[in-house]
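The structure follows.
One chain of protein is taken out of this complex; the other chains stay put.
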Amino acid sequence: MSASEAALVATDVRKTFVRNTGEVVEALAGVSLQVERGALTALVGPDGAGKTTLLRLASGLVVPDSGSLDVIGIDVTRFPQQVQDKISYMPQRFGLYEDLSVQENLDLYADLHGVPQVERNEVYPRLFGMTQLGRFKERPAGKLSGGMKQKLGLACTLVRSPQLLLLDEPTVGVDPLSRRELWEIVFQLVKDGLSVIVSTSYLDEAERCERAVLMHAGRILAEGRPNEITASAKGCCFLVRAPDGMPARSLQARLFGLPDIADAVPEAGRVRVVRRSSAAPPPFELDGKSLEAEAVEPRFEDAFMLLFDAIAGDQRRESHAGIAGQASVNEETVVEVRDLVRMFGNFTAVDHVSFKVRRGEVYGLLGPNGAGKSTTFKMLCGLLPATSGTLHVAGENLLTAGAKARQRLGYVAQKFSLYGQLTVDENLEFFASAYGLRGSSRRERIKALKEQFELDRFSELPSGQLPGGFKQRLALAAALLHQPEILFLDEATTGADPLARRQFWGRITGLSERGVTVIVTTHFMEEAEYCDRIIILDAGKNLAEGTPLDIRAHAETDRDKAPTMEQAFIAIVEKQRRKDKEGGA
Amino acid sequence: MLASLLRILTLIHKELLVILKDPKSRASLVLPPILQCLIFGYAATYDLNTVPYALVDLDRSATSRELVSKLEGSGIFRRQTTLAQIGQAVTLLNTQKVVLVVVIERDFERQLAGGGKAAVQVIADGRNSNTSGVALGYANTIIADFANDWRSRQGLSGPVVEVTSRAWFNPQLETRWTMIPSLIGTITMMMTMMLTAMSVAREREEGTFDQLLVAPFTPTEIMIGKAVPSMIVGIVQSSAILIVALFWFQIPFAGSLATLSLGLALFLAAAIGFGLFLSSLASNMQQAMILCFVFLMPFMLLSGLMSPVDNMPEVLQYATVINPLKYAISITRRVYLEGAHLTEMLPDMLALVAIAAVTMPVSAWMFRHRLN
């Protein structure tokens, strides 16, 4: 492949940024890369790997410190406009004009790209067909759901045929249904001959690309076809069954903490384990008892985790310390929701939802964007009054309950709401005092949590400048200071990389063992596997409730014997939507 | 009760940290008020120290020259040029080279002596009617003085009335004396209202407000926790301006510091109450900012800062009832300059208490019951 045929050629590209604190961050530390034309290439890696910086450099928005970067055969550092004339770029947060309608946003980009009317007549129906936004042409972009916004952003970049399409984490915060639809569009484009570079933290997405580039700390770790990369984990992957009475997540947490294991995640009631080495595996053992294990084919994620374990493996162990592996669920109901309804004008956001959560349970609220998860959550936390129905959290309705009742719960909001100007210590001190901790008990509690969450080295850093994963840790630490009985976590892992998510869930597992009731919402369907029970909501209605295994069984068909959680979820939501449509017709 | 107090202290501590953490934001709380006070102290003045004028002396007599030297002897009138005829004065006025044209009519001396119509014409540039009004006033006074002198020198009898004037509380009638005390209220209101409204809006935007509502804080505690730090900032700012007024501009303080402090504290409570109320209407910082702006503008214009409230049409005077700044300006001027007593200021203070007593509980209630 010669350079002129390549979509992107990077030679020893370096870029550093200076934080407000004066700290110098090396975003790209000498990246050399060739991306071929006509292919779908994925950039994967944890937070701070340099994916976004690389894409911004490629689109001429940021100038490299050194090295050369050719995009579609043009030196982008010297001629950014020439590149920008020919490529399309969809940033992580696509800047749609929220006051403008779907059609107007699209028209704007068509005008800017100089797409003639004749071409539009042909392109628009195709874009509307692909994105299914045709019905919402007149709706202001600000009123679209997260998934629809992303699709509109993509459509705006596709009003003309670019020579190269750059997508920066296009599916962050997008529910599985919209995610699948977005990817169908991308695959179609590649099939039509478009070159696409996409950065993502979803490893199943990377697995489906033609090439994958694994980045870490501004460097390229591995590059190749996903199946080649996957093959490196051959012989390392097993499904391990938990002993009776032990939740899969507890076993997962224990195994994940073991030194010879690179990765462990719960899957269908069992635990998927990746060992560090494929050489002569000894039998799995836990507390002296051997465990039933079954060798399985590796996935891309397994190989990814194996690779990262090799360089950053020891970072993760601490989050999984002290997990015993007992279930601590008892029969006492701590959260009870009956016939909950919430209307916004004529729109029913939550439609007669009922569920119960027992003490010590990990309970998941799942659903597409706009399903009513957040609304339910807000009502549970007493942030929003219910239109009708009853809510009891630890026996009280939090909207009217006094300080005492709220003392018993912890809440981590979607955006890890912290005081960005205040340091880590100041944030923790504030939240500790807010919950009535004083003096030495406060000091000790803060010290303990800082150790547990490895926040010590950031004590004096303003929390707004924390790296993404640490913001989430701090938010969780702040919510745990007062040792709440019930913990509410609203999409606490959105945008987090796979490693951070595992650490997060390790901590949740530890909490639930100590009898803390945890209620979570999430977009990552595989995270549902950590839950004892989940409820799936769509359009405000309860579609299914049960253990992850029960839910999977819903979607089992003759054709597909072992659906993933995500497939099950999509199947359940689509079945209901079909039913509604028939009912409506 | 104690727990509640401790929680409020926690909130106040947090709020002060957020405000005072960054040296830039610390500086931005004290420097702009002082700077504004200085600039406006010098700029916001209706006084004229010099009046550039053009002379057209058509009489050219000893008496007319005497009048001119009387004018210029005042130190206020500075002759830019002497013209032979009125026609030439037009350009000078048009281009604002002079504020006044003084025309001493032909036969001035003869008429003055003969009991006829001794006329002086004074033409002013009315583009700024205020400046011209002041300049005309000066001219009138000096010419009247001259006539009185002339008559007594001539030993003429007849009704001569001398107007002796005194101005209480501000003997030199300096605009600055009026302006600076009023600025204490005006500047602190701009800053504290914005600060309060923006700090709540920022918490809403960043999601920390939900965090507060989920924590064991009651809305009242949150409200107090927001109001007190702004209050502290307001007190620091008004003290800074007061110090500038006392020691830089050296405007004598006639009243009781305690009365003034009480008045300012009540005013700050009312202004912050308004800020809290506006913040409960806004869902993000942009809205909060624009709401503040939209409210601050009429508050400032209808406060008596630039023109007396009594001069306004009745409808607008009714509208000023809810304007905290109107009461603040009345209190600061009267206590600072006139030395008014607490009892005299009670109506104004009660009005401020009423404003705070309505806005604060309403905004606390809105914290939790706001739609969406």
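Which chain is which? They are A and B, in the order written, and residues in each are numbered from 1.
Here, a contact is a pair of C-beta atoms (placed from the backbone, for glycine too) under 8 Å apart; a residue touches a chain by one contact, two chains touch by 3 or more.
The criterion applied here is as follows: contacts and distances are computed from a predicted model.
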The chain missing from this complex carries, among "Beta-ketoacyl-[acyl-carrier-protein] synthase family protein", "Serine/threonine protein kinase", "Paraquat-inducible protein A" or "ABC-2 type transport system permease protein", the UniProt name "ABC-2 type transport system permease protein"
Hidden partner chain, touching residue among A:V63, A:A231 or A:I311: A:V63
In the whole complex, not just what's shown, which of A:R78, A:R93, A:K143 or A:R225 touches the removed chain? A:R93
Tell me, which residues in subunit B touch the chain that this view leaves out? 28, 32, 36, 39-40, 42-49, 91, 93-96, 99, 112-115, 117-134, 136-137, 139-141, 143-144, 146-147, 150-152, 154, 156-171, 173-175, 177-178, 198, 285-287, 289-290, 293-294, 297-298, 301-302, 304, 306-308, 311-313, 316, 333-334, 337-338, 340, 344
Extract the touching residues of subunit A with respect to the undisplayed chain. 17, 56, 59-63, 80-81, 84-85, 87-91, 93-97, 99-100, 104, 107-109, 111-114, 140, 153, 156-157, 166
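Convention: only the chains that are shown with their structure count from here on.
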Complex interface listing, subunit A residues touching subunit B: 344, 378, 381-383, 385, 398-399, 402-404, 406-407, 409, 411, 413-415, 417-422, 426, 430-431, 433-436, 438, 462, 488
Enumerate the contact residues on subunit B facing subunit A in the complex. 3-4, 6-7, 10-11, 13-14, 17-18, 21-22, 206-208, 210-218, 368-369, 372
